[in-house]
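Please see the structure below; I have some questions.
All protein chains of the complex are present and in place, except for one that has been dropped.
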Amino acid sequence: MASPAPIQEDPTAPAPVLGPGQTYTTITQKISSIITSRTTVGWIVAVALALGLMQCFLLGVTWLLIKGVGIWGLNIPVGWGWAIINFVWWIGIGHAGTLISAILLLMRQDWRNSINRFAEAMTIFAVICAMQFPLFHTGRPWVAAYWLLPYPNSMGVWPQFRSPLIWDVFAVSTYFTVSLLFWYLGLIPDFATLRDKAKKKISRMIYGVLAVGWRGSAKHWHNYEMASLLLAGISTPLVLSVHSIVSFDFSVGLVPGWHATIFPPYFVAGAVFAGFAMVLTLGLPIRAIYGLHDFITDRHLNNMSKVMLATGLVVAYGYGMEQFFAWYSASPYEGYMMQNRMHGPYQFEYWSLILCNVIVPQFLWIKSVRLNPYALFVVSMFINVGMWLERFMIVVTSLHRDYMPSSWDMYHSTLGDWLLYAGTIGIFLLGMFLFIRVMPVINMVEIRLLVPRKGHGKKPDHDASTEVSAE
Amino acid sequence: MTMAENSIYGLMAEYDNPDDLLHAAQGAYAAGYRKMDAYSPMPIHDLSESLGYDKHRVPFFVLLGGLLGACAGFGLQYWVSVIEYPLNIGGRPFLSWPMFIPVTFELGILFAAFGAMLSMFILNGLPQHYHPVFNVEAFESASSDGFFLCIEAEDPQFELSETRGFLEGLHATKVVEVES
Amino acid sequence: MAQLFSRSSNAFARTSIVLVLILVGTAITILLNTNRLKYTSDVEVAKQQPVPFSHKHHVTGIGLDCRYCHTSVEESSFANIPPVETCMTCHSQIWTESPLLEPIRESYRTDKPIEWVRIHDLPDFVYFDHSIHLSKGVGCQTCHGQVDQMPLMWKANTLNMEWCIECHRAPEKFVRPKEEVFNMTWQAVDDQGHNIQAVLGARLVKEYKINPSTDCSTCHR
Partner (left out) sequence: MSSMTRTAHKDGLELAVIQERLSGKDGQDYWRSLNELADTEEFQEYVHREFPEGASELSDGLGRRKFIQLMGASLAFAGLTACTRQPKELIVPYVRAPELMVPGKPLYFASAISQGGFARGVLVESHMGRPTKIEGNPSHPSNPREGAKFGPTDIFTQATILDLYDPDRTQVPIWNAKPSTWTRFRGSLATEMAKLDLDQGAGLRLLTETVTSPTLAAQIQDLLKKYPKAMWHQYEPNGRDNVRAGAQMAFGEVVETQYDFGKAKRVLSLDSDFTAVGSASVRYAGQFAEGRRIEDGQKNEMNRLYVVESVPSNTGAVADHRLPLKGSQIDGVARAIAQALGINAGGGNTYGHDVWVNALVKDLKAHQGESLVIVGDHQSPSVHALAHAINHTLGNVGKTVKHTAAVEASPVDHQASLNGLVSDMSAGTVSLLVMVGGNPVYNTPSDIDFKNALKKVPTTIHLGQALNETSQLCNWHLPESHALEAWSDARAFDGTVSIVQPLIEPLYSAQSAHEVLAMMLGDGRQGYAIVKEYWQAQRGGATFDNDWQTWLHDGLIPNTALAAKSVRLKGNYGSPVSSLDGLEVAFRLDPTIGDGRYANNGWLQELPKPNTRLTWDNAALLSPATAEKLGVKDDDVIDVAVNGHSVALPVWRMPGLPADTVTVHLGYGRTVAGRVGNGVGVNAYALQTSNALWQAQEASVSKTGQTYKLACTQDHWYMEGRGLVRTGTLEDYTHHPHMIHEMGHVPGEDANFFNGIHTSEEGHAWGMTIDLNACNGCNACTVACQSENNIPVVGKEQVLNGREMHWIRIDRYFKGSLENPELYNQPVPCMQCENAPCEVVCPVGATTHSAEGLNDMAYNRCVGTRYCSNNCPYKVRRFNFLHYSDDHTESLKLGRNPNVTVRGRGVMEKCTYCTQRISAARITAKVGGQELKDGDITTACQGVCPTNAITFGDINDPNSNVSKLKKQNRNYGLITELNTRPRTTYLARLTNPNSEIAQHG
C-alpha cells in the first residue's frame, strides 16, 4: 500500500479531500489496519492516564453521595455552579458531531466523510459525560433518577412539564438515542468489513454479530441510504432544538443575564463553535499519530477553521447583543448585571472569556493559521477554555448578584467541583481511546465513495467540487 | 443437472469495479432476469433501480413514527396537566401549550428515528447472519473492494450453463456457483 | 469464505430480540407496581402483638363502640391508642387470671407501657387528621375495612397516595351519613337493596359542604 506523502497546498484549486493513489483496497487496508495491528505501548499509557482521571469522577461522586452537594461551592443565591456549567459545556461539544454527520451530509459536503465517524463518537461520549451532571447536581439523585420520568406511580403524581429541566430530560435523552442509532447505522457496513478482515475467529464473530449479516447487497444499500438520509434529516432540527432547550434552562428564568431572547441561536452557534474546536483538538493528534493525512487533508482543516470563524462571529455577536440590551432595556437590573460582569468581582473571568472566544479566533482569518496544525491546535484549545468560561459567566456571574442586594454573595469552586469535572474528561478520553482501538475511526464506506471511477469520467460519485458553506 | 440446480442457490459473477457491475446488472435485467442481487462495498448510484428495486418504503415509517411520537408527547402532557392532576403552577393555565412544545417535538423526533432504524432492518431482513452468498470464498472482498452479481436459481430463466455463459459475457472476472 | 454463523443463527438472532423486548417489558411492569404489592404494603397481613387483642371479639362479640378506646378520634388528628387503664376497667374484673392478659396487668403494675406494633403507619411527612374525616362522613370502615371481622388487626388498604387522592377527587363515591361513620356494617343500599351511593353521596357532599383539596399542603407540611 502507498504510504501517504503530505499534500502540497495548491494555490489555485482547493486541496482534494482524498490523497491521490488511494484505491478501494488501500483505503480498507489503511483504515482497518489501525484496528487489526497490534496494540501499541503509547495507546496503553494513554488509556491508563484516562482511567486515572476517571477515578476522580468515582471519588467525587462517592464523596458527593455521602455528604451532599454542600461539598461544592454552591450557596443561596448561587444555586447552580460547575455542575451545570460542565453540563452545558459537554452538550455543546457534542453538537459538532451531529452537525458534521447530519447537516453537512444534507449539504452534500463530502469532505465530512472522513471526519464524521470520530466526530460522532465524540458526540456520544460528550453526551455521556454531560448526562452525569444533571443527575448528580440534584440534592437527592436517588429519587431524581426516576421522578423526572413520567411513569404511573403509586403516588399518582407526575413530572411538571412546564419546567425546562423536564424539557432537558427529553431533549438530552432523545439526542443521545438518536446519535447512537445514527452512529451505529453508519458502522454496520464497516463492521461487515472488519468481520471479513479481522484475523482472530473471536473478533470475526464479534464484528459479525454487530454487522447483523450485512451483505452490501443493492437492496441493503437502497434502504440504508434512505434511512441514513432521513436520520440526517431529523437530526438536524434535533441538534438545533437540543441546545435551544438547554438555553431555555436560563432564558426561561427571570434572572438578569438569563432572561434573553437571543439565547437559543447564541447557544447553538456556541455549541458548534466549541464542537469544532474539540474535533480539531482530537482530530489533529489522531491524524498525526496514525498518519491519516490522506483522509484528513488540509482541505478539512481549512473548512473546519472557517466554520469555527463563522460560528465564533455569531457568538461574539451574542455578547454584543447582551451589552446592547442591557443598555436598551433600560432595566436597572440588566444594566447592573452587565456592569457587574465587566467590572465586578468576576471581571477576570469575563475578560478572559472575551480574549478566548472573540479575539483569538480572529487569527483564523489568516489562511496560514488555518492550514497550520499547531496554530490551529492552540486556537481550538483557547476556544475550549473560552466556551467553559462563557457558561461560568452566564451561570455564576448572573446569579451571584440578582434582584435583592441583601442576598448577594460570592461563589468559590471547591475540590469537589474539580474532581467531577476532571473525572468526566477522563471518561471522555477513555471512551475515545477505546473507540479508536476497536472501531474504524474513519467511515470506510464513505471514503470509498471519494475514489475516482473510470466509467464516470474522473469524477467520484458525489460532487466533490461543492465548497463548504463558510466560504 | 436438475440435481445440481436444486442444490445451488445461484451463480455469482465477480467484477473488479463498480461500473462493470452496474453494466452487468443492467444487462441481466434487460435479459429478463429478475431474481438476482448485486453486492458492493459501498452504495452505487442506480444499481438497485437497475435491478428493478426502486420503491422507497422507509420514509413512510419515519413519518408514521414522527406523528405517533408527537401525538403521544402532547397527549401525555395534556392528560397529566389538565385531566389527571391539574395543579396551579405559578398561575399558569392548566393547558399551557406553548410550554408543551419542546417535549412534543423531542418525542416526535425520537419515534421518527426509531421508525427509520427499524424499517431499515425489517426491509433488509436483518439480522441475517447466515446467507448462502457467504459460502463463496471470494465474497469476503464484497465488504472491501469486490463487486458481485448473483442470479438466483429460483429465477424462472435460470439455467446453469446458459446463465454462466451469459454472466461471463458481461466482463465478469470470474463466475462461481453458490451452494445453498 | 466459510460461513461464520450456522443456518440456525438467523432464527436465533430474531427470536432473541423479541424475547429481550418481552423480558424488559415485564420487568418494568413489575417494577412500576412494587408499591401496590401486598408484600410491600402489608395489606391484609396480620401482625403479632404483645397481647393478641381481637377487634372481632370486642366489637362484634361484646359490641364496644370504636370510641370506647379510640377516644380522641372525633376531636383530634390522632385516634388514640387506649392506655392500659382502659383495658383494666374491665379486665380488673374479668379474665383477671388469664395468662394472655398478663402483659396488661404487668404494665399496670410496673408503669411500663405496652409496645403495640403499628399497623396503619403513614410516612412521617404525611399529616392525616381523623377528626375532619369523621365529621365529613367518612366511615371508619371506609379506610380501615371490616375491623369488626379482624381477630388480629391488619391493614385493609395500601394507604398509598394514589389511594388517598381517589377519595379526595371524588368524595361522593365514599361518604356516608355522619351518624353511620362508626357503623361497621353500613351499606349504601335502599330497602330494595339497590346501591344508592351515587345519589346519596352527591347529596351528602352538598349537605356537609365537602370540598376536599388535592393541594400539596393539605397533607404535606
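All chains are identified by letter, namely A, B and C, in their written order; residue positions are counted from 1 within each chain.
The definition used in the following text is that contacts are C-beta pairs under 8 Å (C-beta built on N, C-alpha and C of every residue); 3 or more make two chains touch, one makes a residue touch a chain.
Because the structure is a prediction, the values reported are computed rather than measured.
Partner chains of the missing chain, restricted to those shown and counted over the full complex, are A, B, C. From the set A:Val143, A:Ala288, A:Ile359 or A:Val438, the residue in touch with the chain omitted from the display is A:Val143, counting the whole complex. Only one of the listed residues, A:Gly70, A:Pro152 or A:Pro285, touches the absent chain: A:Gly70. Along subunit A, the points of touch with the absent chain fall at residues 67-70, 73-80, 137-144, 147-148, 154, 157-160, 162-166, 169, 249, 252-255, 332-333, 336, 399, 402-410. Considering the complete assembly, subunit C touches the hidden chain via residues 35, 40-41, 71-72, 74-78, 80-86, 107-108, 111-118, 121, 123-125, 127, 129, 131-132, 135-136, 160, 213, 215-218, 220-221.
One chain is missing from the display, and on subunit B it is touched by residues 87-94, 96.
Assume only the chains that are shown with their structure count from here on.
One inter-chain figure worth recording: subunit A and subunit B are separated by 30 Å, centre to centre, where each centre is the mean of the chain's CA atoms. With centres taken as mean Cα positions, subunit C sits 54 Å from subunit A.
Note on chain placement: the centre of subunit B and the centre of subunit C lie 58 Å apart, centres being C-alpha means. Shown for subunit C are the residues in touch with two or more other chains, namely 1, 4-5, 10, 13, 165.
In subunit A, the positions touching at least two other chains are 156-157, 195-196, 208, 212-213.
Interface residues of subunit B facing subunit C in the complex, by the touch rule stated above, are 85, 127-130, 134-140.
The residues of subunit C lying in touch with subunit A in their complex are 1, 4-5, 10, 13, 32-33, 35-36, 158, 160-162, 165. Residues 23-25, 28, 150, 156-162, 166-167, 170-171, 174, 177-178, 181-182, 185, 189, 192-193, 195-197, 208-209, 212-227, 230-231, 234-235, 237-238, 241, 245, 248, 444-446, 448-449, 453-456, 461 of subunit A are the ones that touch subunit B when the two sit in their complex.
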